[in-house]
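Reviewing the structure listed below.
In this view, the complex is presented without one of its protein chains, the others remaining in place.
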Amino acid sequence: MGEFDFSVWQPSLPFIRDGLLFTLRLTLVAMSGGIVIGTLLALARLSPIVPLARVAGAYVDLMRSIPLVLVILWFFLVIPFITGSPVGAETSAIITFTAFEAAFYCEIMRSGIQSVPRGQVNAAFALGLGQAQTMIHVILPQAVRNMLPVLLTQTIVLFQDTSLVYAIGAKDMLKAADVVGKNYNRPVEMIVLSALIYFTICFSLSLAVKQLQKRVAIIR
Amino acid sequence: MNYHWNWGIFLEPVKSGDETYLDWLITGLGWTLAVSLTAWLIALCIGIAVGALRTTPSRLLVMLGNAWVELFRNIPLLVQMFLWFFVAPEFLPREWSLWVKQDMPAKEFITAALCLGFFTSSRVAEQVRAGVGSLPRGQHDAALALGLTLGQAYRHVILPQALRIVIPPLTSEFMNVFKNSSVAFAIGVLELTFQARQMQEDSEQGIETYLAVTLLYFICAFTANRVMALIEARTRVPGLIGKPA
Amino acid sequence: MIEIRNVSKWYGQTQVLKDCSTHVAKGEVVVVCGPSGSGKSTLIKCVNGLEPFAQGTITVDGISVSDPKTDLPRLRARVGMVFQHFELFPHMSVEQNLVLAQVKVLGRSAEEAVARGAALLDRVGLREHAAKFPGQLSGGQQQRVAIARALAMDPICLLFDEPTSALDPEMIGEVLDVMVELAQEGMTMMCVTHEMGFARKVAKRVVFMDHGEIVEDAPTNAFFDAPASERAKTFLSRILHH
Amino acid sequence: MIEIRNVSKWYGQTQVLKDCSTHVAKGEVVVVCGPSGSGKSTLIKCVNGLEPFAQGTITVDGISVSDPKTDLPRLRARVGMVFQHFELFPHMSVEQNLVLAQVKVLGRSAEEAVARGAALLDRVGLREHAAKFPGQLSGGQQQRVAIARALAMDPICLLFDEPTSALDPEMIGEVLDVMVELAQEGMTMMCVTHEMGFARKVAKRVVFMDHGEIVEDAPTNAFFDAPASERAKTFLSRILHH
Partner (left out) sequence: TLKKIRDSGSITLGIRESSYPLSYLDDKQQPVGYHIDVCNRIVDAVKAQLKLPALKVQHQAVTSQNRIPLVGNGTVDLECGSTTNNEARQKQVAFAPTTFVTNVRMAVKKASGIRSLDQLNGKPVATTTGTTSVQLMRAHEKGKGIDFKEVYGKDHADAFLMLETDRAVAFVMDDNLLAGLIVSSKAPADYAIVGEVLNVEPIAIMLRRDDPAFKKLVDAAVIGLMKSGELDKLYTRWFLSPIPPKNANLNFPMSDQLKALIKAPNDAPAESFNKK
């Protein structure tokens, strides 16, 4: 194949940008949705109501045991039967990622909640706070702070995983790069470009996480 | 649904030969296991070493360890597979490159196992570092105070405890290895995802195919989970149940 | 004020409280002591319903703790509790620690709660630390904030679970001083502690526990001068010996 | 035996040890005390090289700790150390805890090491617990195992860093008893502790630290009867007060 020809990078930029926007949107929506649903799932898993805990546990274990590509494919094929009408690839991707990542955020939040010393619960109860008040004012804020780095690390993983939407033909950044690579028959150059972009973004994010960790860590 | 179900499909012979579709899936499972287990072994060895390096007092070693981790965890696995398979050999001298590309035995398998192994090692290293960091500093001091060298302290005191602590997150990683091995089809390893594509193209019973493959992946991940649980139970230290070390 | 009658409790197979009975009258200070694992913490947590128990009854100000009809949060709001490890909320400033329950449980307005909090901080000598976070205070200071937090709810009685045993020796004094003052003002208190100086000074009675049982329940002087049981005797000699 | 000369140490900008000098002669017991954060742990960890220091010298049995040519592991093997939180290796049985360093550092055979371990367990009264894991022992028992572990290396001197301050009051006695016995047998010891009874009984001198400085270094009786500095006086009154 000989020498590389990086001139293909220039015309690819608009598509890369569009793909990146989709990737970011998907990441953000799935992250916020995933954290909210994940937290609820975590509460369900820790709740004393056994059936509820079981169901949530089964959901989480199932999601954690299947490759994401297959989950994406399944949702894409199955959602039309639930909703009665087909949804676009992008909507399907957003729903899938939220549902899938919720399982992972659930595990993180669960260990976050468990990392709060039992004495804190006792102290809150002893002050007369109710279950829900204790959860909202005392436990969750500490759990989130303790787990913030892990939550963000998971989000970086999520950001990388969005590349798997190729399975249902949604156009994320990697896909855009891929198509340009094929059009100009410069696939290798485009792979190198996407590797660079992913690395830059993920690396800056992980640096940011480290900074944040110092900032918000609870002084003990 | 407008779909023609055929659950007997797995026992039917494939179009081009005397194997059945089930044989295909079994071959696929075999390669999936081979890639995953090899990668996991690589990931454990490198991950533990790199993770431990990152907790040493030496600035240089810490930086090397950090570089390794950041490099391998910040690029999607799929992209890394491509880089290793298509880009890396181009930097070798011409004859080597040709040998790697045409004659190296099991080249897809080796590339996939190494790539997945390195990728996972960066995550294992991160967990191991966290595990070592969560040990009380006094353990390190106590080991040194007895006259153990730093190496002996890691070998006998620090790592045995840190590894026990990180078994739960390592369980997740072990499960992930099986799931992530599905990306190896991209460079032509004949593993489960590859066989699934081939089977659904050949048989046109896509849904049955993917259900079966999903189930197989689930079983792999679930087995991994149980194996780790067994290890966790086996290595549990009496008197420490429930207490953080 | 606090009536504990024939309380028993099991963790799985093991019985951790065996038919315990005692009481604390209004304005009285009762000290609970005994070896580690004897069930002191468990007993005191039963008093405000933090631990459920299988048999017996506990009433606080006439209200039964184990009655399912009792509004436990309301009851707890009237019983202050101070823990061995302070258990301040680390993500909130000292002031917020004092205000939270006043607003959420008693429904006080924010200003009112802040004012009450400031007054109590003043009282424990920590007015200037209101804006700090617990992690920025020494152990002794944290424990005094915890006492102020309990007092902010205007409790009818206070429970203490080894309030000084996680403190540096130097700081024990400052916390005990606050506790002695409270006792002298007539606060009803039930204290798990091994500070025998404190017990001698303010306790009306000492309750000695071992293996989940209340082995001795005697007026303070009688307990120190002539413990009735052998177990209490060895215990006392061990902790007073050095 | 231990010579500390003009040692200074910084953590970033803050100086945690300021020109500290003292010594422990062979067979002597020296107690170090002072408020929390005054640098006691830091100083004692400098003695066996667990903490590096910027200025000054420390020699143990004539060997300089900070000399880069010194074989630190060998030196440390000859200096026993006992920690506040015991720091037994939780994943090893009591016996393995005692054997590990004997085999790996001193190169003893396994049988020899086990025999020596058993003898020492006997001595601290824990022979029957050899097969247990640290998590299955009480705090006092763990600390006695930790002392046995240090003794198994046949050290020329022992360093203690608040060996009793993480213990339940009942268990302090059993650990102090072992330490007193060692002192009376002529072991060279440097102890960070607030157990003033112990200090009075066996210490030759008391070193008082505050803010990283050695404020006072006096014979035991002189220190207790008439502390020279104001800071030592208030400190003593606070910890003896209750």
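We just call them A, B, C and D in the order they show up, numbering each chain from 1.
Here is the rule we go by: a residue touches a chain if its C-beta (ideal position, glycine included) is under 8 Å from a C-beta of that chain, and two chains touch if they have at least 3 such contacts.
Predicted model only: the values in this text are computed from it and were never measured.
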{"item": "Residue, one of A:I37, A:V55, A:A99 or A:A167, that touches the chain absent here", "value": "A:A167"}
{"item": "Option touching the unshown chain, where A:I37, A:L77 or A:A99 are the choices", "value": "A:L77"}
{"item": "Of A:L24, A:V179 or A:L205, the one touching the omitted chain in the full complex", "value": "A:V179"}
{"item": "Option touching the unshown chain, where B:L41, B:L98, B:L215 or B:A229 are the choices", "value": "B:L98"}
{"item": "Subunit A residues that touch the omitted chain in the full complex", "value": "1, 5, 11, 15, 73, 76-77, 80-81, 85-89, 166-171, 176, 178-185, 187-188"}
{"item": "Interface residues of subunit B (partner: the chain not displayed)", "value": "1-4, 6, 14-17, 86, 89-90, 98, 101-102, 108, 185-188, 190, 194, 197-198, 200-204, 206-207"}
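To be clear about the criterion, only the chains that are shown with their structure count from here on.
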{"item": "Subunit B-subunit D separation of Cα centroids, rounded to whole Å", "value": "46"}
{"item": "Distance between the centres, which are taken as Cα means, of subunit D and subunit C, whole angstrom", "value": "35"}
{"item": "Per-residue multi-chain contacts in subunit A, two or more chains", "value": "none"}
{"item": "Subunit B partner contacts - residues on subunit D that touch it in the complex", "value": "45, 48, 50, 73-81, 83-85, 87-91, 100-101, 104-106, 132-137, 149-150, 153"}
{"item": "Of subunit A, residues touching subunit B in the complex", "value": "1, 61-62, 64-70, 73-74, 77, 81, 107, 156, 160-161, 163-164, 174, 187-188, 191-192, 194-195, 198-199, 202-203, 206"}
{"item": "Complex contacts: residues of subunit D adjacent to subunit C", "value": "35-36, 138, 165, 168-173, 176, 194-195, 197-198, 235, 238-239, 241-242"}
